[in-house]
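This is the structure I have questions about; it appears just below.
So, chain A:
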Amino acid sequence: MTSAAISVRHLTKDFRVGLRGLKLRAVDDLTLEVPRGQVYGLLGPNGCGKSTTLKIILGLVTATAGEISILGQTYATAEARRRTGFLPEAPYFHKFLSGRELVRYCARLSGVAPTQLDQAVEEALTLTAMTEAAGRPIGTYSKGMLQRIGLAQAIVHDPELVILDEPTAGVDPVGSVAIGRMIQEMRSRGKTIVLCSHLLGQVEQVCDRVAIMDRGKLVLEGRVEEVLSRRDRHVITVESLTPAARAAAEAALAAHGAKVTSVTHPRRSLEDLFQELVKGSRDA
Partner candidate 1 sequence: MRSLYFGILTAVFWVLAGTYSEISWRTVRPCIPEIGRRDIEPTLGQGVLLGILGGMRTVIADGTWVRSYVLWERKDRPGCETLMRTACALDPRSRYFWENTGYVMGYDMAHWEVRRRGGYAKVPADVQEHLYRSYARRALEVLDQGVVNTGGNAALLIAAGQLAEMKLKDQLLSARYYRSATESRNAPWYAPYFCARNLWEAGQREESYRWYRKIWEEKLSKSEDGAPDDLKNLREMEQALHLPIIQRIPRPAWEK
Partner candidate 2 sequence: MKAFMQRTTWITWVTFLEAIRQRFFAFLIVLGGAMVLSSVAFRFMDFGHGELKFVADFGFGGMFLFGSVLGVVMTAQLFFSEIDNRTALTLLAKPVSRAEFLLGKFFGTWLVLAIFVFVLSGLLGAVLWSRSIELNELAEKMGRLAPEFSPGGLVAFALLQWLRLGVVIAIVLTIASGARTFLYAVVVGALAVVAGQLQWIAQDVLLKPEGSVWYRGVLWVTSRLLPNLEQFNIGDALVLDPTSVPANAVVQVAISGLIYMVAFLMLGTALFRRREI
């Protein structure tokens, strides 16, 4: 049994389009591994093949070539899918069901035992902060609530692997942060999470590893710190820097062969500022 939660080798997917059946390559010779117990970010612009890759992993779309392995199984067997949770992009659920009914329905389909059903449903609703709104029909939910109830249905059966396709798409920053916290909470419980997003700030905050795809190909893969850090550059943060002190510091550095290339004021991220100013979630 491989230690990776998901292993993809030389995966290729072609779609036939139009009457003449022209080939459109959505995924091109993709190879990657998602280690267990980590949050794995799959990044890339729209149409780069992220969602197609996830669908192939889940057995919803067949691969043209290549191999996949999911939780030790050579394809997405019912057993592998029972141990996996999936939140699709822009999820849509039956509007006439209440949030609790939906989560219950999904729990039954995922094989949760009737004796554990109530507890599993309530735990999933609590983790996603949907307990209060769970009795309302889904048709009345905001976009953020839809994403959260989608997350609840994905984790209600306590899966080992959770695949989230654009979980924060269309959600405001407060909701995004809440979802980010949920992801971290799931990681702390030992789950493997695959996060497919193009919100780079969030991915940077929550992911352990990232893979970047473009036009169906993998262009970069590695640990977040490794990928983002520039080893030939350093940042020193100084308080009360006078012009005289700056000149002295530059001279001292020059004496050791180092060169100051820029001096700027540190910035907060807009997201941090927004979080500081907006207290509490509007749609909790």
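The candidate set was assembled so that all candidates are chains of the complex that A comes from, given by their letters.
Just so we're on the same page, contacts are C-beta pairs under 8 Å (C-beta built on N, C-alpha and C of every residue); 3 or more make two chains touch, one makes a residue touch a chain; residues count from 1.
Values in this document were obtained by computation on a predicted structure and should not be read as measured data.
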| item | value |
| --- | --- |
| Single touching candidate for chain A, where 1 or 2 all sit in one complex | 2 |
| Partner candidate 2, residues of chain A touching it in the complex | 55, 58-62, 78-79, 81-82, 84, 86, 88, 90-94, 96-97, 105-106, 108-111, 150, 153, 163 |
